[in-house]
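Removed: one protein chain of the complex. Kept in place: all other protein chains.
A and B are the chain letters, set down in written order, and residue numbers restart from 1 in every chain.
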Amino acid sequence: MISAGMDVGAKTVKVVIVKDGAIIGKGIATAGLEATGAAGAAWEQALGEAGLARDAIEKVTATGARREEVGGYDDAMSEVVADALAMHVAVPEARTIVDVGAEEGRAIKVNADGKVLDFAVNEKCAAGAGAFIEAMARAMQVSMAEFGKLALESTRTIPINAQCAIFAESEVVSLVHDETSRPDICKAVNDAIADRLAAMSRRVLLQPKVALIGGAALGIGLQDSLKRGLDLEELVVPENVQFFGAHGAALSASEQ
Amino acid sequence: MIEDFKRIYETRHEYIKGWKEKHPDRKIMGYMCTYMPEEILYAANVLPIRILGAHEPQNVTEPHIMGMFCPFCRDVLAQGLLGRYDYLDGIGITYTCQHITQAYESWVLHKKIDSFFIATQNSTQTPRALPYLRGQLKLFKEKLEDWTGKEITEEDLRRGIEIVDTTRRLMREVYEMRKAEDPPISGLDSMFMVVASQMSDKEEFNGILEDVIKNELPGRKAMEDPGIRLMMIGSENDDVKFIDMVENSGGSIVVDDHCTGGRYFWNTTEKTGDALTDIADRYIKRPPCPIKDIPARNRTAHLISLAREWDVAGVVEIQQKFCDPHEMDKVAISKGLEEAGFPTLYLEFDVTVPVGPFRIRIEAFLETLGSEDLF
Partner (left out) sequence: MAKYKTESLRCWDKAKELRQGVYDGIAKARDEGTMIVAGGTESAIALPAGFDMEFLGGEPYGASCTFMGIKDSSKYMKYFEAAEAAKFPRDLCSYMRLGFGSFLCNSYAFGGTYPKPTFNLQTHICDTHGKWYQIMSELEGVPYNCVDYVPFEWEIENESEESKDLKRDYVKNQMLDVIDWMEKVSGKEFDDEKFINAVNWECEATNLWARCCVVNRSIPAVMDEKMMFSLYVIAVLMRQRKAAVDFYRELLDELEDRAARGIAAFGDERLRLLHDSQPPWHSLEIFRYLEEFGAVSIGANYSFALSGGWAYDKENETWFPADPPRVAGVELKTREDACAWYANWLLEYHIVLRSLRFSGRGKNQRMHDIVKKWHVDGVMMHLNRGCEGTAVGQMEMRYYFSENNIPSLTYEGNHADKREFDLPRTKAKIDTFMETLGVRKFSEE
């Protein structure tokens, strides 16, 4: 059976095509205020990689906060359950999933069968989501890739208030004015965000192995900070971190 | 020496562990609110130690206390969960604000430790408070007797009162010296002094205080130019970086009212009856925390008199974020102070503060206060 999953997130649209359980095509595109164009581009990419036409897809399940804007799916599911399904295939030993999207961070606890036992979502404050990381990188005038690299060069620990995004941003401005080195600031920002994510993750009484996914998981600085923040011996960062929601949705579509 | 204040503050855990080695037969109780009757603990030969936060962001308390409760109470709980106070034999708290009570309750739920809750009252204005509080203090005394296996006599209680009152008297003397045009001790060192007194053996600490008062402070000038005299009021604040910044920006904090400051030690015990009654009476009469200041609002008058007596130009209100008790006092107190001629600056605090933006506000505040002198 050929099924597809579409994850229409706050910032990007992801499409994954699955045949007999295996991923055969993936696509991702950045959505602006309007997501349908990006959805189209993501579909095109995924179908191109799979070498298929749209009508070859037998069933589409969608997930993501903005899916209703785009339409074109047969069924819908939550990101939480989608992530869990995909993780069960990708990293079956994972028992806690930390998913850092653009606007929302989530922690998911799963059992050995991949069933969701508990979940937590970062609440009011933005400091635990991808959008904040990007804002900080912009404030530092570095690319996201450089942001992580610089962080790993730092050897100092500078505490930044991690509760309120506005306060945290003021503190970064203070550090810049005090001529703190850029590596130290990048690390401090990653630590602050990781702290927020770690606090949220602890709400689900996390267990190893812990896996990190979502767009922000690409950041090597964040990976390092979160591993330290949660006192982990190992933090699993699988392949295709941005596609777990769409992959899980595709798997769900093929089950029905 | 004055340096001892900062040393004790910065090496609090090492200090206590060292103390424990010297006094292996005595127990240590950590407490979380300054309404804790330390006199009774000293009478029981127990060392009372205030548990404060570490001013570091942490990620361990969210499963226990919701993020909308004050950062201080979560910082306190974090210290417990992170094992930094594992040397304590017990923890205790009085009936206090809902924020710090949760830190205590979560600590009790998740750490194996003997715990003591004293159901003190809130109102300090009803005549019914005194017999009530005395009754609860007696029950606390009995629990301590069970815990230590030793009776606490009237004489022991008098001794406990004397130890704690001596600290209060001496720190009050230091604060009185800050009325001078050139205060002999800075606001920062004064803060270190008060907080160090909360985290050390007062019997030892009183010796340090006496030495400082007799040998170091006379003739000493804390700062070349004391700058503009300020009062600092609020909830809990041992934010060293902030106070240091203020005193390096042209201001001097010469007096305060917060629970890591003057409110902790302001009044001494009066002889009214038996020791437990005297202790209860003192806690009723001390400068109140906002939630104890009901039904009439008595705090304003006390703050205005402090501002006048210490001749301050303005008042900085350090508001711990989400601290409802202080937020509920803020409007009336700011108004009262301003009507009495004391401009106020209101700043919201977390465990770490944005020193840069705060410096801008402080400098602007000091400028407006300074400009009054020109005309």
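Just so we're on the same page, a contact is a pair of C-beta atoms (placed from the backbone, for glycine too) under 8 Å apart; a residue touches a chain by one contact, two chains touch by 3 or more.
On a predicted model such as this, the values are computed, not experimentally measured, just so you know.
Participant: Looking at the whole complex, which of A:Glu44, A:Glu69 or A:Asp118 touches the chain that is not displayed?
Facilitator: Once the missing chain is taken into account, the touching residue is A:Asp118.
Participant: Using the touch definition up top, pick the residue from B:Leu82, B:Ile113 or B:Ile291 that touches the left-out chain.
Facilitator: B:Ile291
Participant: Give the residue, chosen from B:Phe69, B:Phe242 or B:Phe265, that touches the chain omitted from the document.
Facilitator: In the complete complex, the chain left out is touched by residue B:Phe69.
Participant: For the chain not shown, which residue from B:Ala54, B:Val108, B:Met223 or B:Ala340 touches it across the whole complex?
Facilitator: Only one listed residue reaches the unshown chain, and that is B:Val108.
Participant: Among B:Trp19, B:Tyr87 or B:Tyr132, choose the residue that contacts the chain missing from this document, as touch is defined above.
Facilitator: In the complete complex, the chain left out is touched by residue B:Tyr132.
Participant: With the missing chain put back, which residues of chain B would touch it? List them for me.
Facilitator: Touching the missing chain: residues 62-66, 68-69, 95, 97-99, 101-102, 105-106, 108-109, 117, 119-123, 126-129, 131-132, 135-136, 139, 290-291, 294-297, 322, 324-325, 327-332, 334.
Participant: May I ask you to list the residues on chain A that touch the chain which is not drawn?
Facilitator: 65, 75, 77-81, 115-121, 123-124, 203-205
Keep in mind that, in the parts below, only the chains that are shown with their structure count from here on.
Participant: State, to the nearest whole Å, the distance from the C-alpha centre of chain A to the C-alpha centre of chain B.
Facilitator: That gives a centre separation of 44 Å.
Participant: Across the complex, what residues on chain A touch chain B?
Facilitator: For chain A paired with chain B, touching residues are 123-125, 159-164, 167, 170-171, 173-174, 177-178, 192, 194-196, 198-200, 202-203, 205, 229-230.
Participant: Would you pull the chain B residues touching chain A in the complex into a rising list?
Facilitator: Counting only chain B, the residues touching chain A are 55-63, 67, 71, 350-357.
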